[in-house]
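The complex is shown incomplete by one protein chain, all other protein chains being positioned as in the whole.
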């Protein structure tokens, strides 16, 4: 129900109300009203037919780096 | 299209608008407005869902008698 | 009781005897005229009964039984069919009509095809069924397409009156009803036809009475016999017509006494008079015939589909090669039509005469296409 | 690009290492508390993800991962379902709603069964689809049943605004939307529960921001971690929560940084504020929770199904034996319910928790009914 | 509690489908090949040629005087095998259910199907269930396919029909079509006529055993009636067929109702009738045997085969009581209800 899936914006329709998004080759049209600042190329989370948030890749990579560091530290420490 | 089939009135519904008729064991409901004088037991011709005329059995028997006489006369004469 | 009578009316032995007598009498008439007599059955139900019982084949050497324009479906004009098809396309509309009307070709399509494509078109057996549909669907417009001559028109009339009594504002009659005498007057004087006598429509006469036809002898000098539909009734009617011709008595007599009265059915005639006005009518084949079409009176305009849903009347050409017009007039037979049974058949009719069970082309196709 | 990131977030090797670390940390916490820590995942999508990835089973000896009331379908009340079913019976009405709502039992039947019996009920994936149905059916009333927490409510809000802009007078929202904090406040202080920390709903937080949850530490002294949904995100969130508890730091932190911002999504929050008022809400299991239901503002009354089609609110008893209420509160697990998997199952649910993909009973049925 | 009905999920192949299969289908069908619910039934066949046929049943109404769609679905397929000279052995049964169809009605149909199959001595060995949305079906449609075996040496077929052969029928014609018609929405009339729906394999087997030589060909005059079936025979053989109108067994009630509606009983469907083309010298013997069978009491010889004008040109004529001839054509586009 509260599922949200990441997709890349490939086109924004005139007026900015709708956008085309792509996810692993699957394309669909979603509402864009809730993330008016989004632009083509952004990754967004899509929920109930609307893009609801722009994904922050840097933050994602930071998380990954943090985990890897923690785990290698733990290993090193073990 | 102008088909009309003989049926016997078995019941007349309240108001006299509709009647139940029977023909060789098959029963159906027909409009009676066009033959308001018809009564249960009468044979009527039914066309397009309405009884349209009361059949005259005497006349039918007369026809039969006439034909039979003519034909036997013809035979006698032949 | 009537069951026994019907059995006698169909008695093969009696029938064969009667046929013998008729043949003999017709041969005398042929001698007299120097050719076979031309007898027209006006009524499509007669056309079908004469073919189905084999009477046309049996009497062929002795009399030319010609089929007239007496099929109400066949004489419906393209213009009307096209308009009804247009009404079928109105959002929410339900067209209710008799089965035979479904396949009548308009200029491009039929009600049957439009139904297949999504139009709501329903076959009914009675105008009462159409009124019932209107009761069950108060939010939708139900257009009952009424077709038929004097036999059927009164049933539509009393149904409209019932709708009025019920205050039913979603029931509409599209009246294609017509009366028969104007068509006869338009047709019979044609010198090409040489009609010697008429088998008069038995079921129209139920309503109109025998006296209705006196104009034939009075105005055209033609004899006529009101005929029933059972084999013996048909044969005895031909017999009676032959007698009139032999006696040179150009009168109209009633040979369907068990059903037809001198005065007809006054209740039905009253209903027609209350509801309908006569207007000029479009007859396929015959063209415009003055004072031949039954249209609802102005006071019933709220129930008149043509008034309520006005549409332009566009004329349309009949299909190329179709001889329906000539066939309806009795001037040609289906065998004269190059499309008959090769391009035009009941499953895919080209002209309306191939549609109705009583259409001349359909009847000949069904029963007489080949001979044995 | 994000594809690669997702793959890393699901990396089994990294996951197993992370699981090892989490287990070790949780065991330290168990030692400290003298019992396994009680961690509630509020969100149904978390409930499902934790079961599906096997994390609940993997961590079972180390932490009690309790499922909370965070499935918007599950907390919908009988009263509302019954009213929606009544609306489905209105002539011409179309009910549009999310698939999960179809099987939620009202007091006698479900939308799914009513659809089978002829009601026009359509599954949509978005409120936009419901609005499209309204455009295509201008003569019919389309009632969109919106269910969901803060993630979903803004999508319904902007759709109603779009309907207003289009002047669409046949589109109505039946809002079952709710906000989460009042339910938490009603639930968490319960001494039976002994919740030590909360995994906070990641997708609600997209909209609300992390700061939304500060009341937990401030008012209840509970630590919380906003969690994502991938295996590594779930494990690292549990890890973070264990750290907070070990450090006795009862703060709310964000472990779903790629999606959740401090301030959330201001556009979405604005849309909710423009369209909705908070009213008391009926939560299945929790009863009436003040200021927890999002209902359209009075100026949007023409688009509010509850205003436009007022119906009596009859109360109805929950099905006998169903423990949904206790399960939604986290006080019981589905295994405590005598009907679980014997009389109640996803194909024929008794209570709403067995309906939604994220319902606690449905999730446990689907993934944890047996253990290996 | 509202009446239980078919939901879309009954057709998704999952838990509800399984329950439906267990609780309704397997309760009525219990052939070992079915019980395992494998992909295909594995069966042993006796010697002979394999006969195989299929028909889908979409009759409306589902329950009619004299039968229901379940009985019809067995009779239709068993009869196609039987008239081909085969001993019917195995049936498949595949259901298309409309969302909302009452489970109680389904069970009644399934029970009737199972009963008819067992009475006819055939086993239902494979099945299928699909569910379609409301408005994409009409309660239930059933397809049955059947196999049987034609004993060695048995040879029926168009090629065996010869001028001079007689046409026989095992009873009154038009009963099924009329019974259905009487229940059609918009016509509805009360009639004592019942469908003749029955499995004919007992009767045909008996005939073929008693008259292996004289019986040339058989066919069941279902959709399109006697007229259409005989036209198919005429066209395929190139021979003409002459029927005697007077000799046609037609129930008085059927004749009367057909006249009311402007129909001809020769175009009405039958579901328990077989047209038999037989050597003329055997007619009396065959009639005597037929009339002793419960499904042949009103058997009659109704016409004869004559020299025709070649394949694709064979014609059917009817000799009327007055002695005239008329064509008896194929059915052509009448607005009839779904009769099978």
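Just so it is clear, A, B, C, D and E label the chains in written order, and each chain counts residues from 1 on its own.
By our rule, contacts are C-beta pairs under 8 Å (C-beta built on N, C-alpha and C of every residue); 3 or more make two chains touch, one makes a residue touch a chain.
The model shown is predicted, which means the values in this text are computed figures rather than measured ones.
For the chain that's been dropped from view, list the shown partners it touches.
Touch partners of the hidden chain, whole complex considered, are A, C, D, E.
Among E:66, E:224 or E:308, which one is in touch with the chain left out?
Considering the complete complex, E:224 is the one touching the chain left out.
Going by the contact rule already stated, which one of D:15, D:201 or D:334 would touch the omitted chain in the full complex?
D:15
Among D:124, D:141, D:293 or D:323, single out the residue that touches the unshown chain.
D:124
In the complete complex, which positions of chain C touch the hidden chain?
Residues 108-109, 112-113, 115-118, 345-348 of chain C touch the chain that is not shown.
Could you list which residues of chain A touch the chain missing from the display?
3, 5, 7, 23-28, 46
Give me the chain E residues in contact with the hidden chain, please.
7-9, 11-18, 36-45, 49-58, 79-81, 83-84, 86, 90, 92-96, 125-128, 130, 132-133, 135-138, 141, 143, 145-148, 150, 157-158, 219-220, 222-224, 228, 232, 236, 267, 269, 329-336, 338, 340
Criterion: only the chains that are shown with their structure count from here on.
Chains in contact with chain B and with chain E: which ones?
The shared contacts of chain B and chain E, listed by label, come to C.
Leave out chain D only, then trace which of the remaining chains are still linked through touching and list those groups.
A | B, C, E
Compared with chain B, which chain's mean CA position is the farthest off?
So the farthest one, by centre of C-alpha atoms, is A.
Which chain has its Cα centroid closest to the overall Cα centroid?
Nearest to the common C-alpha centre lies chain E.
What chain lies farthest away from chain C once each centre is taken as the mean of the Cα atoms?
Farthest by centroid: A.
Please work out the Cα centroid separation of chain A and chain E, and write it as a whole number of Å.
62
Taking each chain's centre as its mean C-alpha position, how far apart are chain C and chain E in Å?
Roughly 37 Å, centre to centre.
When you check chain A against every other chain, which residues touch at least two of them?
none
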